[in-house]
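Only one protein chain is missing; all other protein chains are in place.
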Amino acid sequence: MIINKEGIRDPEGEAIKNYIINKVTDKVKEVKAGKYLSFSVDVKEESEAIELVKKIAYEDRLYNPIVHRIIVRAEKIENGSN
Amino acid sequence: MIINKEGIRDPEGEAIKNYIINKVTDKVKEVKAGKYLSFSVDVKEESEAIELVKKIAYEDRLYNPIVHRIIVRAEKIENGSN
Amino acid sequence: MTISLSSYELELIKKELKREPKEEELKVIDALWSEHCSYKSSKVFLRSLPSEGPNVVMGIEDWQDAGAVDIGDGYAIVMKVESHNHPSAIDPFNGAATGVGGIIRDIISKGARPIALLDMIRVGSLRHERNRWLLKGIISGIGFYGNSIGVPVVGGELSFDDSYTDNPLVDVACVGIVRKDKIIPSVVKKPGLKLVLAGLTGIDGLGGASFASRKLSGEDEIGAVQIADPFAGKIILDVTLEIADKVEAIKDLGGGGLAVAVTEMANGLGAIVNLDKVPLRVKGMKPEDIIISETQERMLYAVKDENVKEVCKAFEYYEYPCAVIGEIIEEPKIKFLYEGKEVVSLPSSLLLSPPIYVWGIKEDGEQKINEKPNVRIEDAIRNIVTSEDLVNKEWAYSQFDYEVGTSTVIKPGEADSALLLLPNGKFLAIKGDANPDLCVEDSYECGKAIFAEAYRNLATVGARGIAAVDHLQFGDPKKPKVYAKFVEAIRGISEAARFFNIPIVGGKVSFYNENSKGEPIKPTPLIVMAGLSDKPFRPSIEEGLDIVLIGI
């Protein structure tokens, strides 16, 4: 997941909250929009998958570290993990 | 998370895989790109949060059921869950 | 956040105030005295540019605002050029996009409807991965904003040189149209007007003006990142044009945030601003951050009491924040109040008159290259046709909606200048030109040459130049060789403008463009010229036509 850092504004999340969510509920306090990338990685361990994805994300500029932060999570699937 | 259903082309995921990832590793088998939305919801239970977000997503068409599928996950934070 | 004021300037401030300035006050002065806002290193020379002419309806007031020229039938065009170089170096997509947002707000703050955008992009060679990343982000950022806001990008330049590797140049220009008698000033003439602010203020873009007025430090510049929100920009555009009749002055919030907008709008009069009234995006902002925040998509209006309601109602329709935050006062002081306390109280005159500098000048001792280089003609041709500069630019302009407005007669890629149909039935030609390679060798000749080139480009679509804006982009002005180039370029541009009798109605200066080794970019003055024609023109090339070359 790639989202804007804390403090950096997120017009998309704001617009979704103001123009859609607020019209139907007041329980949602904040909406943040970002990009979701899922990688099927062919490695043994979850930690290895996380390391690899982090490395790719950083070195190949899948995100801009000045603006974004990333959240990396792994999950085992049959033949790989994401 | 909103992503394309199986079988619908995801040019962004494909491009990231072909032009970026494949140059550095062959361990990544598939990349899928989608939209990530995080909601801070003011409810007691995680299950309640999931229900609410699912309902909003479906009724307010945060996704288009013809082409997308969604993954909803919850996580407790100090005063709400996402 | 760092303060860029020099020790000399700090002394000056203390002497004027006869007291120690408060922390908050220093930040306000720092913003107003930044190079970006005050032109302290360039003003002396900029005054030599010819800015008058019989068709000039609004000249340049302190080089801040867009200028306007009469085009007949009761209409005027408003034009302006800007760069967003430093923000684009750290976040190309948002940096370029917010550049477009800024230039559009400059045009609408005159009450004019923006009708055309140009983008002039310079990056390092695409052989480097990072430059490709930069260029992709820049082009999609410009498209993102321009397309969303519904102003066609009708032309520009795209060229490559390794001197821009760490410091790309992202220049955008905009032309707007307005009824001549409906042009809105940016400054007020009398006290008592209410200050109305539209848009939320956040902590993004803290200290951007001073960021643009120094070298890129490479450290975490998060405060300087500004996120583009073209949707909000579009609301600002639509509403501003809707209420233009009901306001006395309009000012875009750009570099230096509220501090600069309020002070410049008061223009020597005073103002009281109640910071508690400013609609905030995040809770718990410090008062000084509210004052200098550079959050995009905000606009300041000076409004008569009786019109305030109507102005804010127009924003309410779009569920866009709008608030009365203060008032113009007689006493020539700029005051910011927070929770009932005065956090800033500074004389307008101090803020508006920073020290003016003329830095040392040293001519480049190097021999100018006059002899013909010894190249084989085959190699020369191969080099030229394979040059990155000369490839088809469709990849770039096909990402821009150049048709919106249904007025684009000559579209990108069709000729050397764009041509647009105006509401009075005339045709507007517009083009931007620079020539950094020539400037390296002789920046005086270069100043003349780029002006003439812009004029020729307009001529290729049958138009005659009527007004120009210039953008001067250089390295560190305190380096004598850089400064010498700067001064020479202005001399060249001035001379050409006088020769063609075309007034320069606006411009912009951007210093401190350097790579990570501290080497300046190639000197890159740039001219954007607008011209008029009575007839439409459409190039049509067919077999059997003769080729004629004019000139020696």
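Here the chain labels run A, B and C in written order, and each chain numbers its own residues starting at 1.
Basically, contacts are C-beta pairs under 8 Å (C-beta built on N, C-alpha and C of every residue); 3 or more make two chains touch, one makes a residue touch a chain.
As a convention for this text, contacts and distances are computed from a predicted model.
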Exercise. One chain isn't displayed here; going by UniProt, is it "Methyltransferase domain-containing protein", "Phosphoribosylformylglycinamidine synthase subunit PurQ", "Lysine biosynthesis protein LysW" or "Branched-chain amino acid ABC transporter permease"?
Worked result: "Phosphoribosylformylglycinamidine synthase subunit PurQ"
For this session: Taking the whole complex into account, name the chains on display that the unshown chain touches.
Result: A, B, C
For this session: Have a look at C:45, C:160 or C:402 and name the one touching the chain we're not showing.
Result: C:402
For this session: Please give every residue of chain B in contact with the chain that is not shown.
Result: 4, 8-9, 11-12, 15, 35, 60-62, 64, 66-67
Problem set entry | Hidden partner chain, residues of chain A it touches | 11-12, 15-16, 19-20, 23, 33
Exercise. Of the residues in chain C, which ones touch the absent chain?
Worked result: 140, 143-144, 147-150, 229-232, 234-235, 238, 317-318, 397-409, 411, 421, 536
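FYI, only the chains that are shown with their structure count from here on.
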Exercise. How many Å are there between the centre of chain A and the centre of chain C, using C-alpha atoms for each centre?
Worked result: 34
For this session: Please report how many Å separate the Cα centroid of chain B from that of chain C, as a whole number.
Result: 39
Exercise. From the C-alpha centre of chain A to that of chain B, how far is it in Å?
Worked result: 9
For this session: Can you tell me which residues of chain A touch two or more of the remaining chains?
Result: none
For this session: Would you mind writing out the residues of chain C in touch with chain A in their complex?
Result: 90-91, 94, 133, 202-204, 220-222, 225, 227-229, 231-232, 281-282, 295, 319
For this session: Flag every residue of chain B that touches chain A in the complex, lowest number first.
Result: 1-3, 13, 16, 20-21, 23-25, 27-43, 52, 56, 59-60, 62, 80
Exercise. Where on chain A does chain C make contact in their complex?
Worked result: 4-5, 7-11, 15, 18-19, 61, 64, 66-67
